[in-house]
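A short write-up of the structure that comes next.
Note that this complex is displayed minus one protein chain, with the remaining chains in position.
Labels for the chains are A, B and C, by order of writing; each one numbers its residues from 1.
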Amino acid sequence: MKGKNDDIGADKRLEMYRLQVEIRDCEKRAYDLFLQNLVKGTSHLSLGQEAIAAGVASAMQPGDLSFCTYRGHAHTLARGVPMEKVLGELMQRDNGLMRGKGGSMHLTSIEHGVMGSYAIIGAHLPIACGAAWRAQYLGKTDVSVCFFGDGTTNIGAFHEALNFAVIWKLPVIFVCENNLYMEYTPISEVTAVPHPAGDRAAAYGLDRIVIDGNDADVVYRTMQAAFTRARAGEGPSLVECLTYRHSGHSRADPAKYRPAGELEEWLKRDPVKIYRARLAEFGIAEAAIAAIEQESRRKLDLATEACKAAPMPPVELLTTDVYADGGWAWRN
Amino acid sequence: MKGKNDDIGADKRLEMYRLQVEIRDCEKRAYDLFLQNLVKGTSHLSLGQEAIAAGVASAMQPGDLSFCTYRGHAHTLARGVPMEKVLGELMQRDNGLMRGKGGSMHLTSIEHGVMGSYAIIGAHLPIACGAAWRAQYLGKTDVSVCFFGDGTTNIGAFHEALNFAVIWKLPVIFVCENNLYMEYTPISEVTAVPHPAGDRAAAYGLDRIVIDGNDADVVYRTMQAAFTRARAGEGPSLVECLTYRHSGHSRADPAKYRPAGELEEWLKRDPVKIYRARLAEFGIAEAAIAAIEQESRRKLDLATEACKAAPMPPVELLTTDVYADGGWAWRN
Amino acid sequence: MAELTYRDAVARGIAQEMERDERVVFLGEDVAKAGGVFKATVGLYERFGPLRVRDTPISEQAILGAAMGAAMTGLRPIAEIMFADFAAVCFDYIANEFPKLRYMTNGQLGCPLVVRTGNGGGARFGAQHSQSIENWTMMIPGLKVVAPSSPLDVVGLMAAAVRDDNPVIFHEHKSLYAMKGEVPDGEIVDSLGTAKILRPGKDATILALAMMVPRALEAAEALAAQHGIDCEVIDVRSLVPLDTQTILTSVVKTGRLFTVEENPRLCGWGAEIASIAADEVFWDLDGPIVRITTPHIPLPAADHLEDLAIPNAARIAERVSRVMNGSQR
Partner (left out) sequence: MAELTYRDAVARGIAQEMERDERVVFLGEDVAKAGGVFKATVGLYERFGPLRVRDTPISEQAILGAAMGAAMTGLRPIAEIMFADFAAVCFDYIANEFPKLRYMTNGQLGCPLVVRTGNGGGARFGAQHSQSIENWTMMIPGLKVVAPSSPLDVVGLMAAAVRDDNPVIFHEHKSLYAMKGEVPDGEIVDSLGTAKILRPGKDATILALAMMVPRALEAAEALAAQHGIDCEVIDVRSLVPLDTQTILTSVVKTGRLFTVEENPRLCGWGAEIASIAADEVFWDLDGPIVRITTPHIPLPAADHLEDLAIPNAARIAERVSRVMNGSQR
């Protein structure tokens, strides 16, 4: 595994590192912008969870579809959506992905296969099934990937979607990011089994897959197997990735409910740090690594400036795109 | 097990036989009354599933609570509700359990611990949790029993209720009557696991319990264990009872979707027949058995006559009991 | 020209659209092999096969969610929610997902699908299987909502609904399934957002929907015959888009407005239209606007009680004549 030419290889690794660094940088910037009162509404960061976004996206092919939650910045960026488009939306500017109409919880970029971010817990699991059903029906080979948290496994839609995906053998992969907390409540206090997704896979005839979500290589390899299975018509997978969010649930949350030392323990397992070391282990030059980091900051600064300079969305947008004719008329 | 004084004993067995006979007779009568156009609306019979109702009810104590579905006549009768009250409700007469206001799908008799029959699939599983929570909170020893079908295991509320009951260690017993079909669709065509309840118990940290639902003794013994566990504060149980309905899903259904011979196979395992033989095996005299059967028919005929003679509910009932003041005023 | 039941018209409308467009798929509980619990989709499975006509588990959220995911990505699903009351178990899709997707994504994604429901009372099914839930859907921005009253309208509005690029809630009335009506041969495509004047009249406008339409028409005949009151009866048909032109033109002409609603009283479609009239054509009104509705109660099971609750021709005629004769209530 430690040779330069293992199954993953240097190029993929550099890509995964780049994604993790860019996501990390962009999320931190989002936090700074919030402190400057430039990010309006709410926002949910994935600091500490970047390996999942990077590992999954790197295993995806163009045409594959992502279904995200409110905590979807990372997955949106990982599919190649420019930072400016994401930050612009967080800042509710006209240059944002949805020109400020959706806001941070609903990032969508169909151009990049990001088929929406959903803010009602669980709703998008059945929706991802539907997209996968379309692929199956039309004989396409794309796969739908649906991200959600540990807390989401306790809502009804989770159960309905899993059963549905299995009986219809749908090409959909359910990725549970188990960061140990719902909002402020530890998942263990409200869940009947230790692994909220993994320990339930058998209830749908699925294999139990519980992995280290802070190691992008592990995520990548697991997802590759799941994609192969999905594309072969063998049906869905449910993957539980163990991870931890470094910040609070949302911008308003100082995360005081955590036991002392817990964050510190997890910071030791920071995915970006882990992966930086991994690159070195595989003999990738420090210069190449540093270049990625510099480039990320450069892109981020440009994006930030562009967002700060961007106008607010025009008021006409208020009533566009309620209906397919582009308008909002509910009467003649 | 075949001695006269096994753990169940003659008295209990006679009681369970009586319940099965009465339920069988009453359900058949309901069907006759429907053919005479005297049962209005819909009705869902439990012909073939009587052993579950009898076995569960016989293991219950006064004060324990039953939560039923639209297919709830059997469970209502099993708790001691008079046939007249049940048939009267099916006929939507003034002598019915709810004086015709609820109809066959909502049989309720709080006097007998029958805390309602619910017609939206899955809804009553969380409700039963709530009743059990009350018992736990108030330090009472009563247990809530919630009946539902195989098809119900695929709806979200099932999942939420099971998880909820386990984490709060509630004194509730979930009884799944697996009669192999939802309405007209075989459960196997729409469920990811062979045993829709049993194979999911582990997803909630529960034991897998799948039993012969056509043998009242088996049901009774299994339930006794579940009640003991619940009363000891050890939490819920999920019991899957295998059974079969002899008639269609509801009064309108001729059940043509069944493969040839399936019904015949199950008729061989008719719970009433099985149990009649069981009584004989345990040396109970034919005369005692026949007396139960005669008494059941006598009671049924009396009940039927009473229902036929009963008036329709008075029109004033239309607007009573919407609100707790007895009326329906939504304005002053 | 053939005489069709409302029930058969459902299957005919769906078949017409499935024939035309491979992207149209249909899913729901017991809808395929069994042809639906109301037998409104008999034959579709045999004709279009198991890939296009699919039985589902009892998972309403999965049904609507899957329909949405398929609609977003290129199919044109029709989903059945068996009894309209069950819309409550999957209401998140109806209220929060379908209708907001296009807006939230600034037009990147749309949700062209149809949800069929067995709506309404009259079958003695009791409080949880008899509701008229038109207002549950009308109140949500981003949906379209129709409720046909005849076999012909079922076919034509179904076609229009399937072809529409928006989520359309299609309320079929359970108690109309057996109703018969003439339906011409060949392709039929109606348009959403159009009310129909079924009986022209000059004294008062009566608006009705679904099962209330035949009752309003019957009442209008009685009012003409017994009271000399000439009512214009309009089948609203489409709640969103709402054909306010046809409706308000009629109200301006007659000066009087009545609504006949099966839904419980508060916040129904009648309240919306009455409010529009009280705002926009106030000066043309010659007297109070009166809503004739089911009282604001759950529905009882017993037949005579249910019949008492839901407006019928006699009650409509009685109310209209009393109001028109100037007694206020």
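Throughout what follows, contacts are C-beta pairs under 8 Å (C-beta built on N, C-alpha and C of every residue); 3 or more make two chains touch, one makes a residue touch a chain.
Because the structure is predicted, anything quoted here is derived from the model rather than measured.
Here is the thing to keep in mind: the chain we left out touches A, B, C in the whole complex.
Residue B:99 is the one among B:99, B:195 or B:278 that touches the chain not shown.
Which of C:24, C:70, C:158 or C:289 touches the hidden chain is settled by the complete complex: it is C:289.
Taking the complete complex into account, residues 65, 67, 97-99, 101-103, 106, 108-110, 115-116, 118, 120, 123-135, 137-138, 144, 156-157, 160-161, 163-164, 167-168, 317, 320-324, 326, 328-332 of subunit B touch the chain not shown.
The omitted chain makes contact with subunit C at the following residues, 85, 88-89, 91-92, 94-96, 99-100, 103-104, 126-128, 135-136, 138-142, 240, 263-272, 274-275, 277-280, 282-283, 285, 287-291, 296-298, 300, 328-329.
In the full complex, the hidden chain is touched by subunit A at residues 40-42, 92, 99-106, 118-123, 151-152, 154-157, 182-185, 189-191, 252, 257, 312-313, 315, 317-319, 322, 328, 330.
Quick note on the criterion: only the chains that are shown with their structure count from here on.
In terms of which chains touch, the assembly is arranged so that all chains touch all other chains. Relative to subunit C, the chain whose mean Cα position lies farthest away is A. Of all the chains shown, the one with its CA centroid nearest the global CA centroid is C. Averaged C-alpha coordinates give centres for subunit B and subunit C that are 36 Å from one another.
Rounded to a whole number, the gap between the C-alpha centres of subunit A and subunit B is 46 angstrom. Residue numbers of subunit A whose C-beta contacts span two or more other chains: 156-157, 160, 163, 167.
Touching of two or more other chains is recorded for residues 56-57, 59-61 of subunit C.
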